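Every protein chain except one is present and positioned as in the full complex.
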Amino acid sequence: MAQVLDAVKEADPATGAVTPAERTARRKSLLNWIAVHSLGVAAALFFVLPFVFLVLTSLMNGQQALTRDLWPHPFEWSNYQRVFDTDGFLTWWKNTLLYAGLGTVLTVVSSLPVAYALAKFRFRGRHLSLMLVISMMMLPPQVVVIPMYLFWAKQLDLSGTLWPLIIPMAFGDAFSIFLLRQFLLTIPNEYLDAAKVDGCGELRTLLKVVVPMAKPGIAAVALFQFFYAWNDYFGPQIYASENPAAWTLSYGLESFKSAHHTDWNLTMAATVLVMAPVILVFFFAQKAFVEGVTLTGVKG
Amino acid sequence: MTTYTLRAKRRRSALRTAAFMSPWLIGFCVFFAYPLISTVYFSFTSYDGFTAPEFSGLKNWAFVFNDYPLFWPALRNTLWLVVVMVTCRVVFGLGVGLLITRIKTGAGVFRTLFYLPYLAPPVAATLGFVFLLNPGTGPVNSILGELGLPTPGWFTDAAWSKPALTALAVWGVGDLMVIFMAALLDVPKEQYEAAELDGATAFQRFRFVTLPNISPIIMFAVVTGIIQTMQYYTQPFVAGKVASGVMGGSGQQFEPGYPDKSTLTLPQVVYNLGFQRFDYGSACVVALVLFVLAMAFTTLLMRRRSGLIQAGE
Partner (left out) sequence: MSGNRRKTAAAFAATAALSLLASACTGQSDSGSSDDPSKETTITFWHGWNSPTEVAGIQASVDAFQKAHPNIHVKVVGDMTDDKVNQALRAGGSNAPDVVSSFTTNNVGKFCSSKAFTDLNPFLKKDGIDPDKTFPKAMNEYTQFNGVRCTVPLLGDAYGLYYNKDAFEKAGITRPPRTWSELAEDAKKLTKTKGDSYERLGFMPNYHGYETTTEHYLGAWDPKYFDADGKSNIAKDPSFAAMLTTQKKLVDDLGGYEKLEKYRTSFGDEWGAKHPFHTGQVAMQLDGEWRLGMAEATKPKFEIGVAPMPVADDEADTWGKGYLTGTIAGIAATSKKQNAAWELVKFMTTDTDAVVNFANAIHNVPSTLAALKSPKLKYDPRFKTFLDIAANPKSTTTPPSVNGGAYLTSLQNLGFDIEKGKQKDVKAGLENTAKEIDAAIAQAK
């Protein structure tokens, strides 16, 4: 807004002598400002309106959600209570937190040393390893799902649990390794050399020097991994679908729809409740997240 | 320095490297190499999960390519999605990125708003879109109807289901926006100033300054977009399942692809063969096709964007 006022004020002929050329330029920049910001508002509507509709529908009663009304009357706040009272909803929360929380910790702990080695050690096969990491990162999970499923279910009797999804995270995650490596590359070697001069081994250097400096990178990796687990649908569908006690929110949400048929208001309330934590986390950790996205593509 | 100590040092450093790399080395063997070899092996066997796998030569391959009705539609859909969805996402992502670098007032707010949909969990976002685009009662068709515009069947119409999925993908374009934004801010200011002095129009500045500078990023966005399309599973599966209404109650089995195989993708075909038909051998055939395609584009990515891995060498 301030910009508009400035532009208007500057263009005011009473404030002093303004040449016609300057006036045209200012008028042009004002028009430009209006054009850019109207486009911005239009785009914002595109991005935000779906959320608005979802939230509004989640507050309607069942009848109204099936009509063409857009505004709830009356507001049914109890929809949210009813979602929480659904059998299993709290279990899905618990399972999702376990999968996302434990998975994230395991991923960071197991990926960091690998990323460090790939970024800072010189060894034969380093380039090949990196290629393989990238290949694994790009590999659709469905490529290996048949043998993996048979392995977990038939050999280890772990179908109906989330362990087949959590345990692999203790063995490094390709995407996290790659992202951390990109970040660690930006840490100047001088810091590491200094630590070694002080007599630190590689492990001490990693823990005492690299980790504190790499906190933003680690935060980004942790967030990505947390969101990945939170959003994962295919994994729980394959391994946990047969046991409702192991369902996660993403998987449970889809079954919630099937149990509630056309109760779109309840389904939308559940949808909002699944989206909300992700968005809250984002607001607290926006910077780390955006940095992470940038890191994956740009700072090579 | 004697050769002996040099060798000892080398061995120590090799051990150290192995120790640091060990989590991934184990992970690579157990969760990548072993299952990949198994997938190849299973693709040549008949295996239904009950009786031990039996070698069957190329039977599964012939079945998938000649007789299995879902394979080619899935491949055609993937091609459609690669051409239309990836293009739309890149164009839209670039557009929004350009817009956000020009917004002077409230840029932070706009950026957050533009980015948020990318974070919406896929199942939740898909459910939301199926509701928004519900042909009969959804808000989008209500508004289109009020305006006297056509009201398509979206997720229930084979001609509109992929465009509806594209709308969903474009809605979550936040990741590309951020990447393009960073790239746009990296374009040297002097080049713009020089172009302006030469009297270049806004379009010419974009065409001759912006585009050449960010073309590697566009390439990156396109190739990763293609690879993501190969993996595209949750959104089309959930959208098809919810829109078909075949769920619960009747006990009917949902075959992915509703309506009329129009939302099928290769990962869903793997699911259908492996976890609905329980023909593990044929599922592995499709898994391998998926593997070859994904690897081909990954190689392209590593070639074209060698910057991705060269830094720090």
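Should a chain be cited, it is by its letter among A and B, assigned in written order, with residues numbered from 1 in that chain.
Throughout what follows, a contact is a pair of C-beta atoms (placed from the backbone, for glycine too) under 8 Å apart; a residue touches a chain by one contact, two chains touch by 3 or more.
Predicted model only: the values in this text are computed from it and were never measured.
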{"item": "Visible chains that the absent chain touches, using the contact criterion stated earlier", "value": "A, B"}
{"item": "Of A:Ala153, A:Ile187, A:Cys200 or A:Ala219, the residue in touch with the unshown chain", "value": "A:Ala153"}
{"item": "Among A:Val105, A:Ile167, A:Cys200 or A:Met213, residue touching the chain not depicted", "value": "A:Ile167"}
{"item": "Where the unshown chain meets subunit B, residue by residue", "value": "26, 29-30, 34, 37-38, 41-42, 45, 47-53, 59-60, 63, 66-69, 135-137, 153, 156-157, 245, 248-255, 260-261, 275-279, 282"}
{"item": "Contact footprint on subunit A, counting only the chain that is left out", "value": "66, 147, 150-151, 153-161, 163, 167, 241-244, 255, 258-259, 261-263"}
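What we mean here is this: only the chains that are shown with their structure count from here on.
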{"item": "Gap in Å, rounded to a whole number, between the CA centres of subunit B and subunit A", "value": "15"}
{"item": "Residues of subunit A touching subunit B in the complex", "value": "1-4, 33, 36-37, 39-40, 43-44, 46-48, 50-51, 53-54, 57, 65-68, 70, 110-111, 113-114, 116-119, 121, 123, 127, 129-136, 138-151, 168, 170-172, 177, 185, 202, 227, 230-231, 233-234, 237-238, 249-251, 253-255, 257-259, 261, 264, 267-268, 271, 274-275, 278-279, 282-283, 286, 290, 293-294, 296-300"}
{"item": "Interfacial residue positions of subunit B with respect to subunit A in the complex", "value": "13-14, 16-17, 19-21, 23-24, 26-28, 30-32, 34-36, 38-39, 42, 49, 96, 99-100, 102-105, 110, 112-117, 119-125, 127-129, 131-132, 134, 137, 139, 142, 145, 171, 175, 178-179, 182-183, 186, 217, 220-221, 224, 227, 230-231, 233-234, 237-238, 241-242, 247-249, 266-267, 270-271, 274-275, 280, 283-284, 287-288, 290-291, 294-295, 297-298, 301-302, 305, 307-313"}
